[in-house]
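Missing here: one protein chain of the complex. Every other protein chain is in place.
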């Protein structure tokens, strides 16, 4: 088991709600996550797949929403989610220039599972989100192949790894190593327990802006004066991006899921970011509570939906789990050296060194 | 030269503004259009490229906007256009499941032209828009290859063909053959002449809804009673989509270009559509008036922008040219027979038959 | 009974669906409409109230949505409808500078009915929409008083008048007299009959742009050459606005109601408008199918919601009833002479003269 933020710091006081069993997005029943990691010299990149449930997702769509905090991004699939309030695809993360390749892989996968696409079921809306890992990864090589999507998908599990893995392999967060992080919260409504989980692909922020529950890096540990390197400066003109995936087993409408996404933005802000110009900050939320079986018989869906006035606890869960997921992405990530010999130091290492 | 709507019908009274020289989107200086057409048995599809100007588009971005009328669509590139109000990519059209492949081709093309992508210029936002041509094209074969993008790009010209070509090869419009259509308007502001051009990829509507400047098909020509075929019914569950590209040499802000896009929707409505559920109706507009040279020296851009109160003539041009472009897509298209032996009749043929 | 468009023209062929009993928005059970009309010399204005149902609307909210086609408008109440997907207020129409006064009247009315506002029920979201009637009405006199809201509300009925009444008193449409118009459609889903109704406050367009089911005014009747008057020219800089209210008894989500609103825009476009710069074109839709009783016990709502793939018939109903409602606003309106002796001629009169 990877040590996470809670294993290093007492964060109980910053958290009004308890995490689920895994403290991961996979605490939502049916959700699994898999990675394919490419780590070889100047290639430090990969693919991460979030499977929303275990059945045919194209035939069993889920209510969903997206929110673009800052749209300096190249994702595919958002237009239809907005119109129909649903997803019909696994959610895939990768580097910014490989979205097309991964989308094609995803399409081939779903075509193979659904004979009626191209016939009475029409087209398919692939969802691929991205960050730019060009600091550690030779982006121009377009290293991710279609097979990497399939490999990530084969690897899906409940207890997936976080940190410098999958799409997170080459990502940087607050000048340190970022990548995949996750966290979850559980809470009761009407005597029933529900869960909300967040998964982030973190690739944003500058060292001096980082806040760990209000503490800056220099509050936590002595900071050496760093000469800004040329490559750093080059990179800075394009700093950023973060993708947040929120999953919940609570029955929310797509309108409510959109409201939930906005709260993820508050969770990100609490980690210190001012949301830089070059950042593609996108949140996608889905609820596993009901399948939308559009193409079955029957003209109506029967939905049980939470009342809006009961949303506050869910909003808190979204803020807290997004914030903690960012920290988890940093705390679990090992240091990585890649493209042009550049490296990003692991926050975990910094903490361990400090502790010694 | 292809005969267009104006060659068959007296449309002067429906048009308050005159068309440009070509009556095409290429009446805007610098704009060129090219096709790659795949027409072989059950493969009836292709790629169409709109080049916004003749220089390096990544280094010389243009102000732009998008408007989603109905978001049942799978386009890539819209998120960043919304945030930054600019395009940095050729605008490429293809079938719905080949967006990823074409995006990757576009990325390879732009990478080859711009050494600084993946370095100080960061990432690149490819723009690929689509319709679903599954009625005439075997969509599941994912027939479009990366080379088709390059072929379309090699073919760019001012006097491009309209109709059943490029991305329009397999498209259907109002139960007849649709595809690529274009039209333009010219008008004076402050003694200077400006142009607005529209290019559509038409793939929407049912025969009984079609209106040719207010006249239904049965007003124009006798209609035979048609038995609805099974394949027709199958197809209907996913009817639709239309992409509209608007170009102008008038200096408009991205906010104003967004307003322009909304007017394209009025142009579409006048052709009879009620905008069906399954339609992905998307409008993209750009102005060639200024280059946005973000990465040059200097912290400010100097812009000359039209006052909003002068927009009415441009709005009219957008409505009229979009409406006429839809008709042109139908009037120029030849009949096509493709997947499963299905065919779409040419409106041109119907008119010619009627005239005989 | 007022003669409407169907009484003058054969519009069956332009209409795929049948109207309801009244061919008005009041064909939706529970919906009533009332007017207060101010018509005295240079004061030609008023208030129109649409009551969504017969019970306490604040305690029995309805799912709702708004869509801004062109936002040159001054309405109040839209922000909250967007966030919560619901209305808790009668929908009130008036002239552009009296929105504040009418909002205050509405607040006093709802406060009197709901003791818990200002306490546990918090605040109240009044909905007041407007057009600018300054051509016929001396707008600067702010003639509408709080009592006019109450008077309009007392007058609510099923068989309300259309034309130059209530908020429509001073409005102009396509250079002729506009105002209040309404139309409806009925249709079957799963063997049950449902209704959709539209009510417009029409105040947009220029004479030469008008299309009556594809026919221009000069197609219908001989047009005299008109000298453009100075006041006309003055007015033109601010031409326009139209408000569309859609009501349905079909259970739609707020997301679907938003999609419905977009189709009202297609209905407007078919009457000829290119949506001028100065126009505030706003659509509001609500469903009477369920009450949202947020403040009752219970944490969840149970909703029956139409599947999106069944929306096409409703979309058609929205297009057709909006288009016909605009015509009805013109055909029912008498000629009005008002501010500065200006007058707007009645389309009804033109037709009657022509027929003689």
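The letters A, B and C name the chains in turn, as written, and every chain counts its residues from 1.
Quick note on the criterion: a residue touches a chain if its C-beta (ideal position, glycine included) is under 8 Å from a C-beta of that chain, and two chains touch if they have at least 3 such contacts.
Treat the numbers as computed from the prediction; the structure is a model and nothing was measured.
Note on the undisplayed chain: of the listed residues B:21, B:208, B:255 or B:340, the one touching it is B:255.
The residue from A:43, A:143, A:180 or A:211 that touches the chain not shown here is A:211. Within the complete assembly, C:99 is the residue of C:33, C:62, C:99 or C:212 that touches the hidden chain. Residues 68, 70-80, 82-84, 96-97, 99-104, 107-108, 111, 117-126, 132, 134, 138-140, 142, 234, 237-238, 278, 280, 282 are the ones on chain C that touch the missing chain.
Against the chain not displayed here, chain A makes contact via residues 13, 16, 69-70, 208, 211, 213-216, 237, 259, 262-263, 265-270, 273-278, 308-309, 311-312, 315-316, 318-320. Where chain B meets the omitted chain, the residues involved are 83-85, 189-190, 251, 253-255, 259, 294-295, 298-310.
Definition applied: only the chains that are shown with their structure count from here on.
Among the remaining chains, A is positioned farthest from chain C, on the basis of C-alpha centroids. In whole angstrom, the spacing between the mean C-alpha positions of chain B and chain C is 33. One simple way to say how far apart two chains are is to compare their mean CA positions; for chain A and chain B this gives 34 Å. Put simply, the C-alpha centre of chain A and that of chain C have 44 angstrom between them. Touching of two or more other chains is recorded for residues 83-84, 295 of chain A.
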